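Notes follow the structure.
Complex shown without one protein chain; remaining protein chains in place.
Showing subunit A:
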Amino acid sequence: MLLSLFGAIESGIIYGIMALGVYLTFRVLDFPDLTVDGSFVTGAGVAAISIVNGVSPIVATMLAIIAGFIAGCITGLLHTKGKINALLSGILMMIALYSINLRIMASPTVSLLGESTIFRQLQPLWSAVGLDSFFNGILQLFGADRVPSTWVIVFFMIVVVLIIKFLTDYFLKTEVGLALRATGDNKRMIRSFSANTDNLIIVGVGISNAMVALSGALIAQHGGFADVQMGIGMIVIGLASVIIGEALFGKKTIAIATIAVIGGAVIYRIVVTLALRVDFLETGDMKLITAVLVIVALVAPKIMNARKEQKRRLRKRAELSTQIEEAS
């Protein structure tokens, strides 16, 4: 139980980077980008095949980021220059990437068994610090009998995801970032202030898919393999993370929204992990669970708000009638 939860948090943080990418397109750019299912695998595949061929894991991960960026830019180009509907541009790119990913990987799966990965490279450094025994000691104090073998992934990923979060926050406040947000908000307006909305969309979708590919590259190194099917339904998971995060933690400012999205990704993983431990649910039910989760996250806040409003009104009415009674 504890171990599977720990694993859920680990991968949840990695998926958080993907969710940030989805946030950038769906929320900031108002561009429903479905490239994600493909570009996630592109990231995983490029990283895996590079590592297998002896490229250092860091460089392999960088290559994955670049590949994702290019894929996103092409989707953006299809939409802006080719004037293809946003959804369709993403879908076209997604299916094109399926074949491209197969070519990149040369086989449907690439195993990283026994290969070096970013996490394995960090392991010796981390062990030298000796924090594992410290944290595990705490867990044991609370009565855990089986403890995680290492905390390096969680810590490294928290650092990475926070760096990306803060960079995103900053970027969205720069002059270019403001123009990017306005492109998603009011294209006509920002064009009348001399911003090239086409280029902003292309770069924005590119950056988003670079994040998605980075997430894919890290998931491959975390799980020890890349599979051409691993991206199926990824966009829904990304959206689920965004929606759950916003519902739970709010979206008042960009800084809050970005951390909420990452939190959403972690919570999504935890809920799915817990759900799969329920006896009558099977692995195949995961998509159904996801759909239900998203529906709850979308509907629950509305119901809660409506109830609050109703209570407020009832209270006002009660106040008024007592006033009238007192007066008479």
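The rule we apply is simple: a contact is a pair of C-beta atoms (placed from the backbone, for glycine too) under 8 Å apart; a residue touches a chain by one contact, two chains touch by 3 or more; residues count from 1.
Heads up, the rule we're going with is that contacts and distances are computed from a predicted model.
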Query raised in the report: Of the options "Reductase C-terminal", "Anaerobic selenocysteine-containing dehydrogenase", "ATP-binding cassette domain-containing protein" or "Sarcosine oxidase subunit delta", which is the UniProt protein name for the chain that has been left out of view?
Result: "ATP-binding cassette domain-containing protein"
Query raised in the report: Which residue, A:Ile49, A:Ile104, A:Ala179 or A:Ala247, contacts the hidden chain when the whole complex is considered?
Result: A:Ala179
Query raised in the report: Taking the entire complex into account, which one of A:Ile9, A:Ala195 or A:Ala247 touches the absent chain?
Result: A:Ala195
Report task. Spell out the interface residues on subunit A facing the chain that's missing from view. Result -> 170-171, 173-179, 181-182, 185-186, 188-197
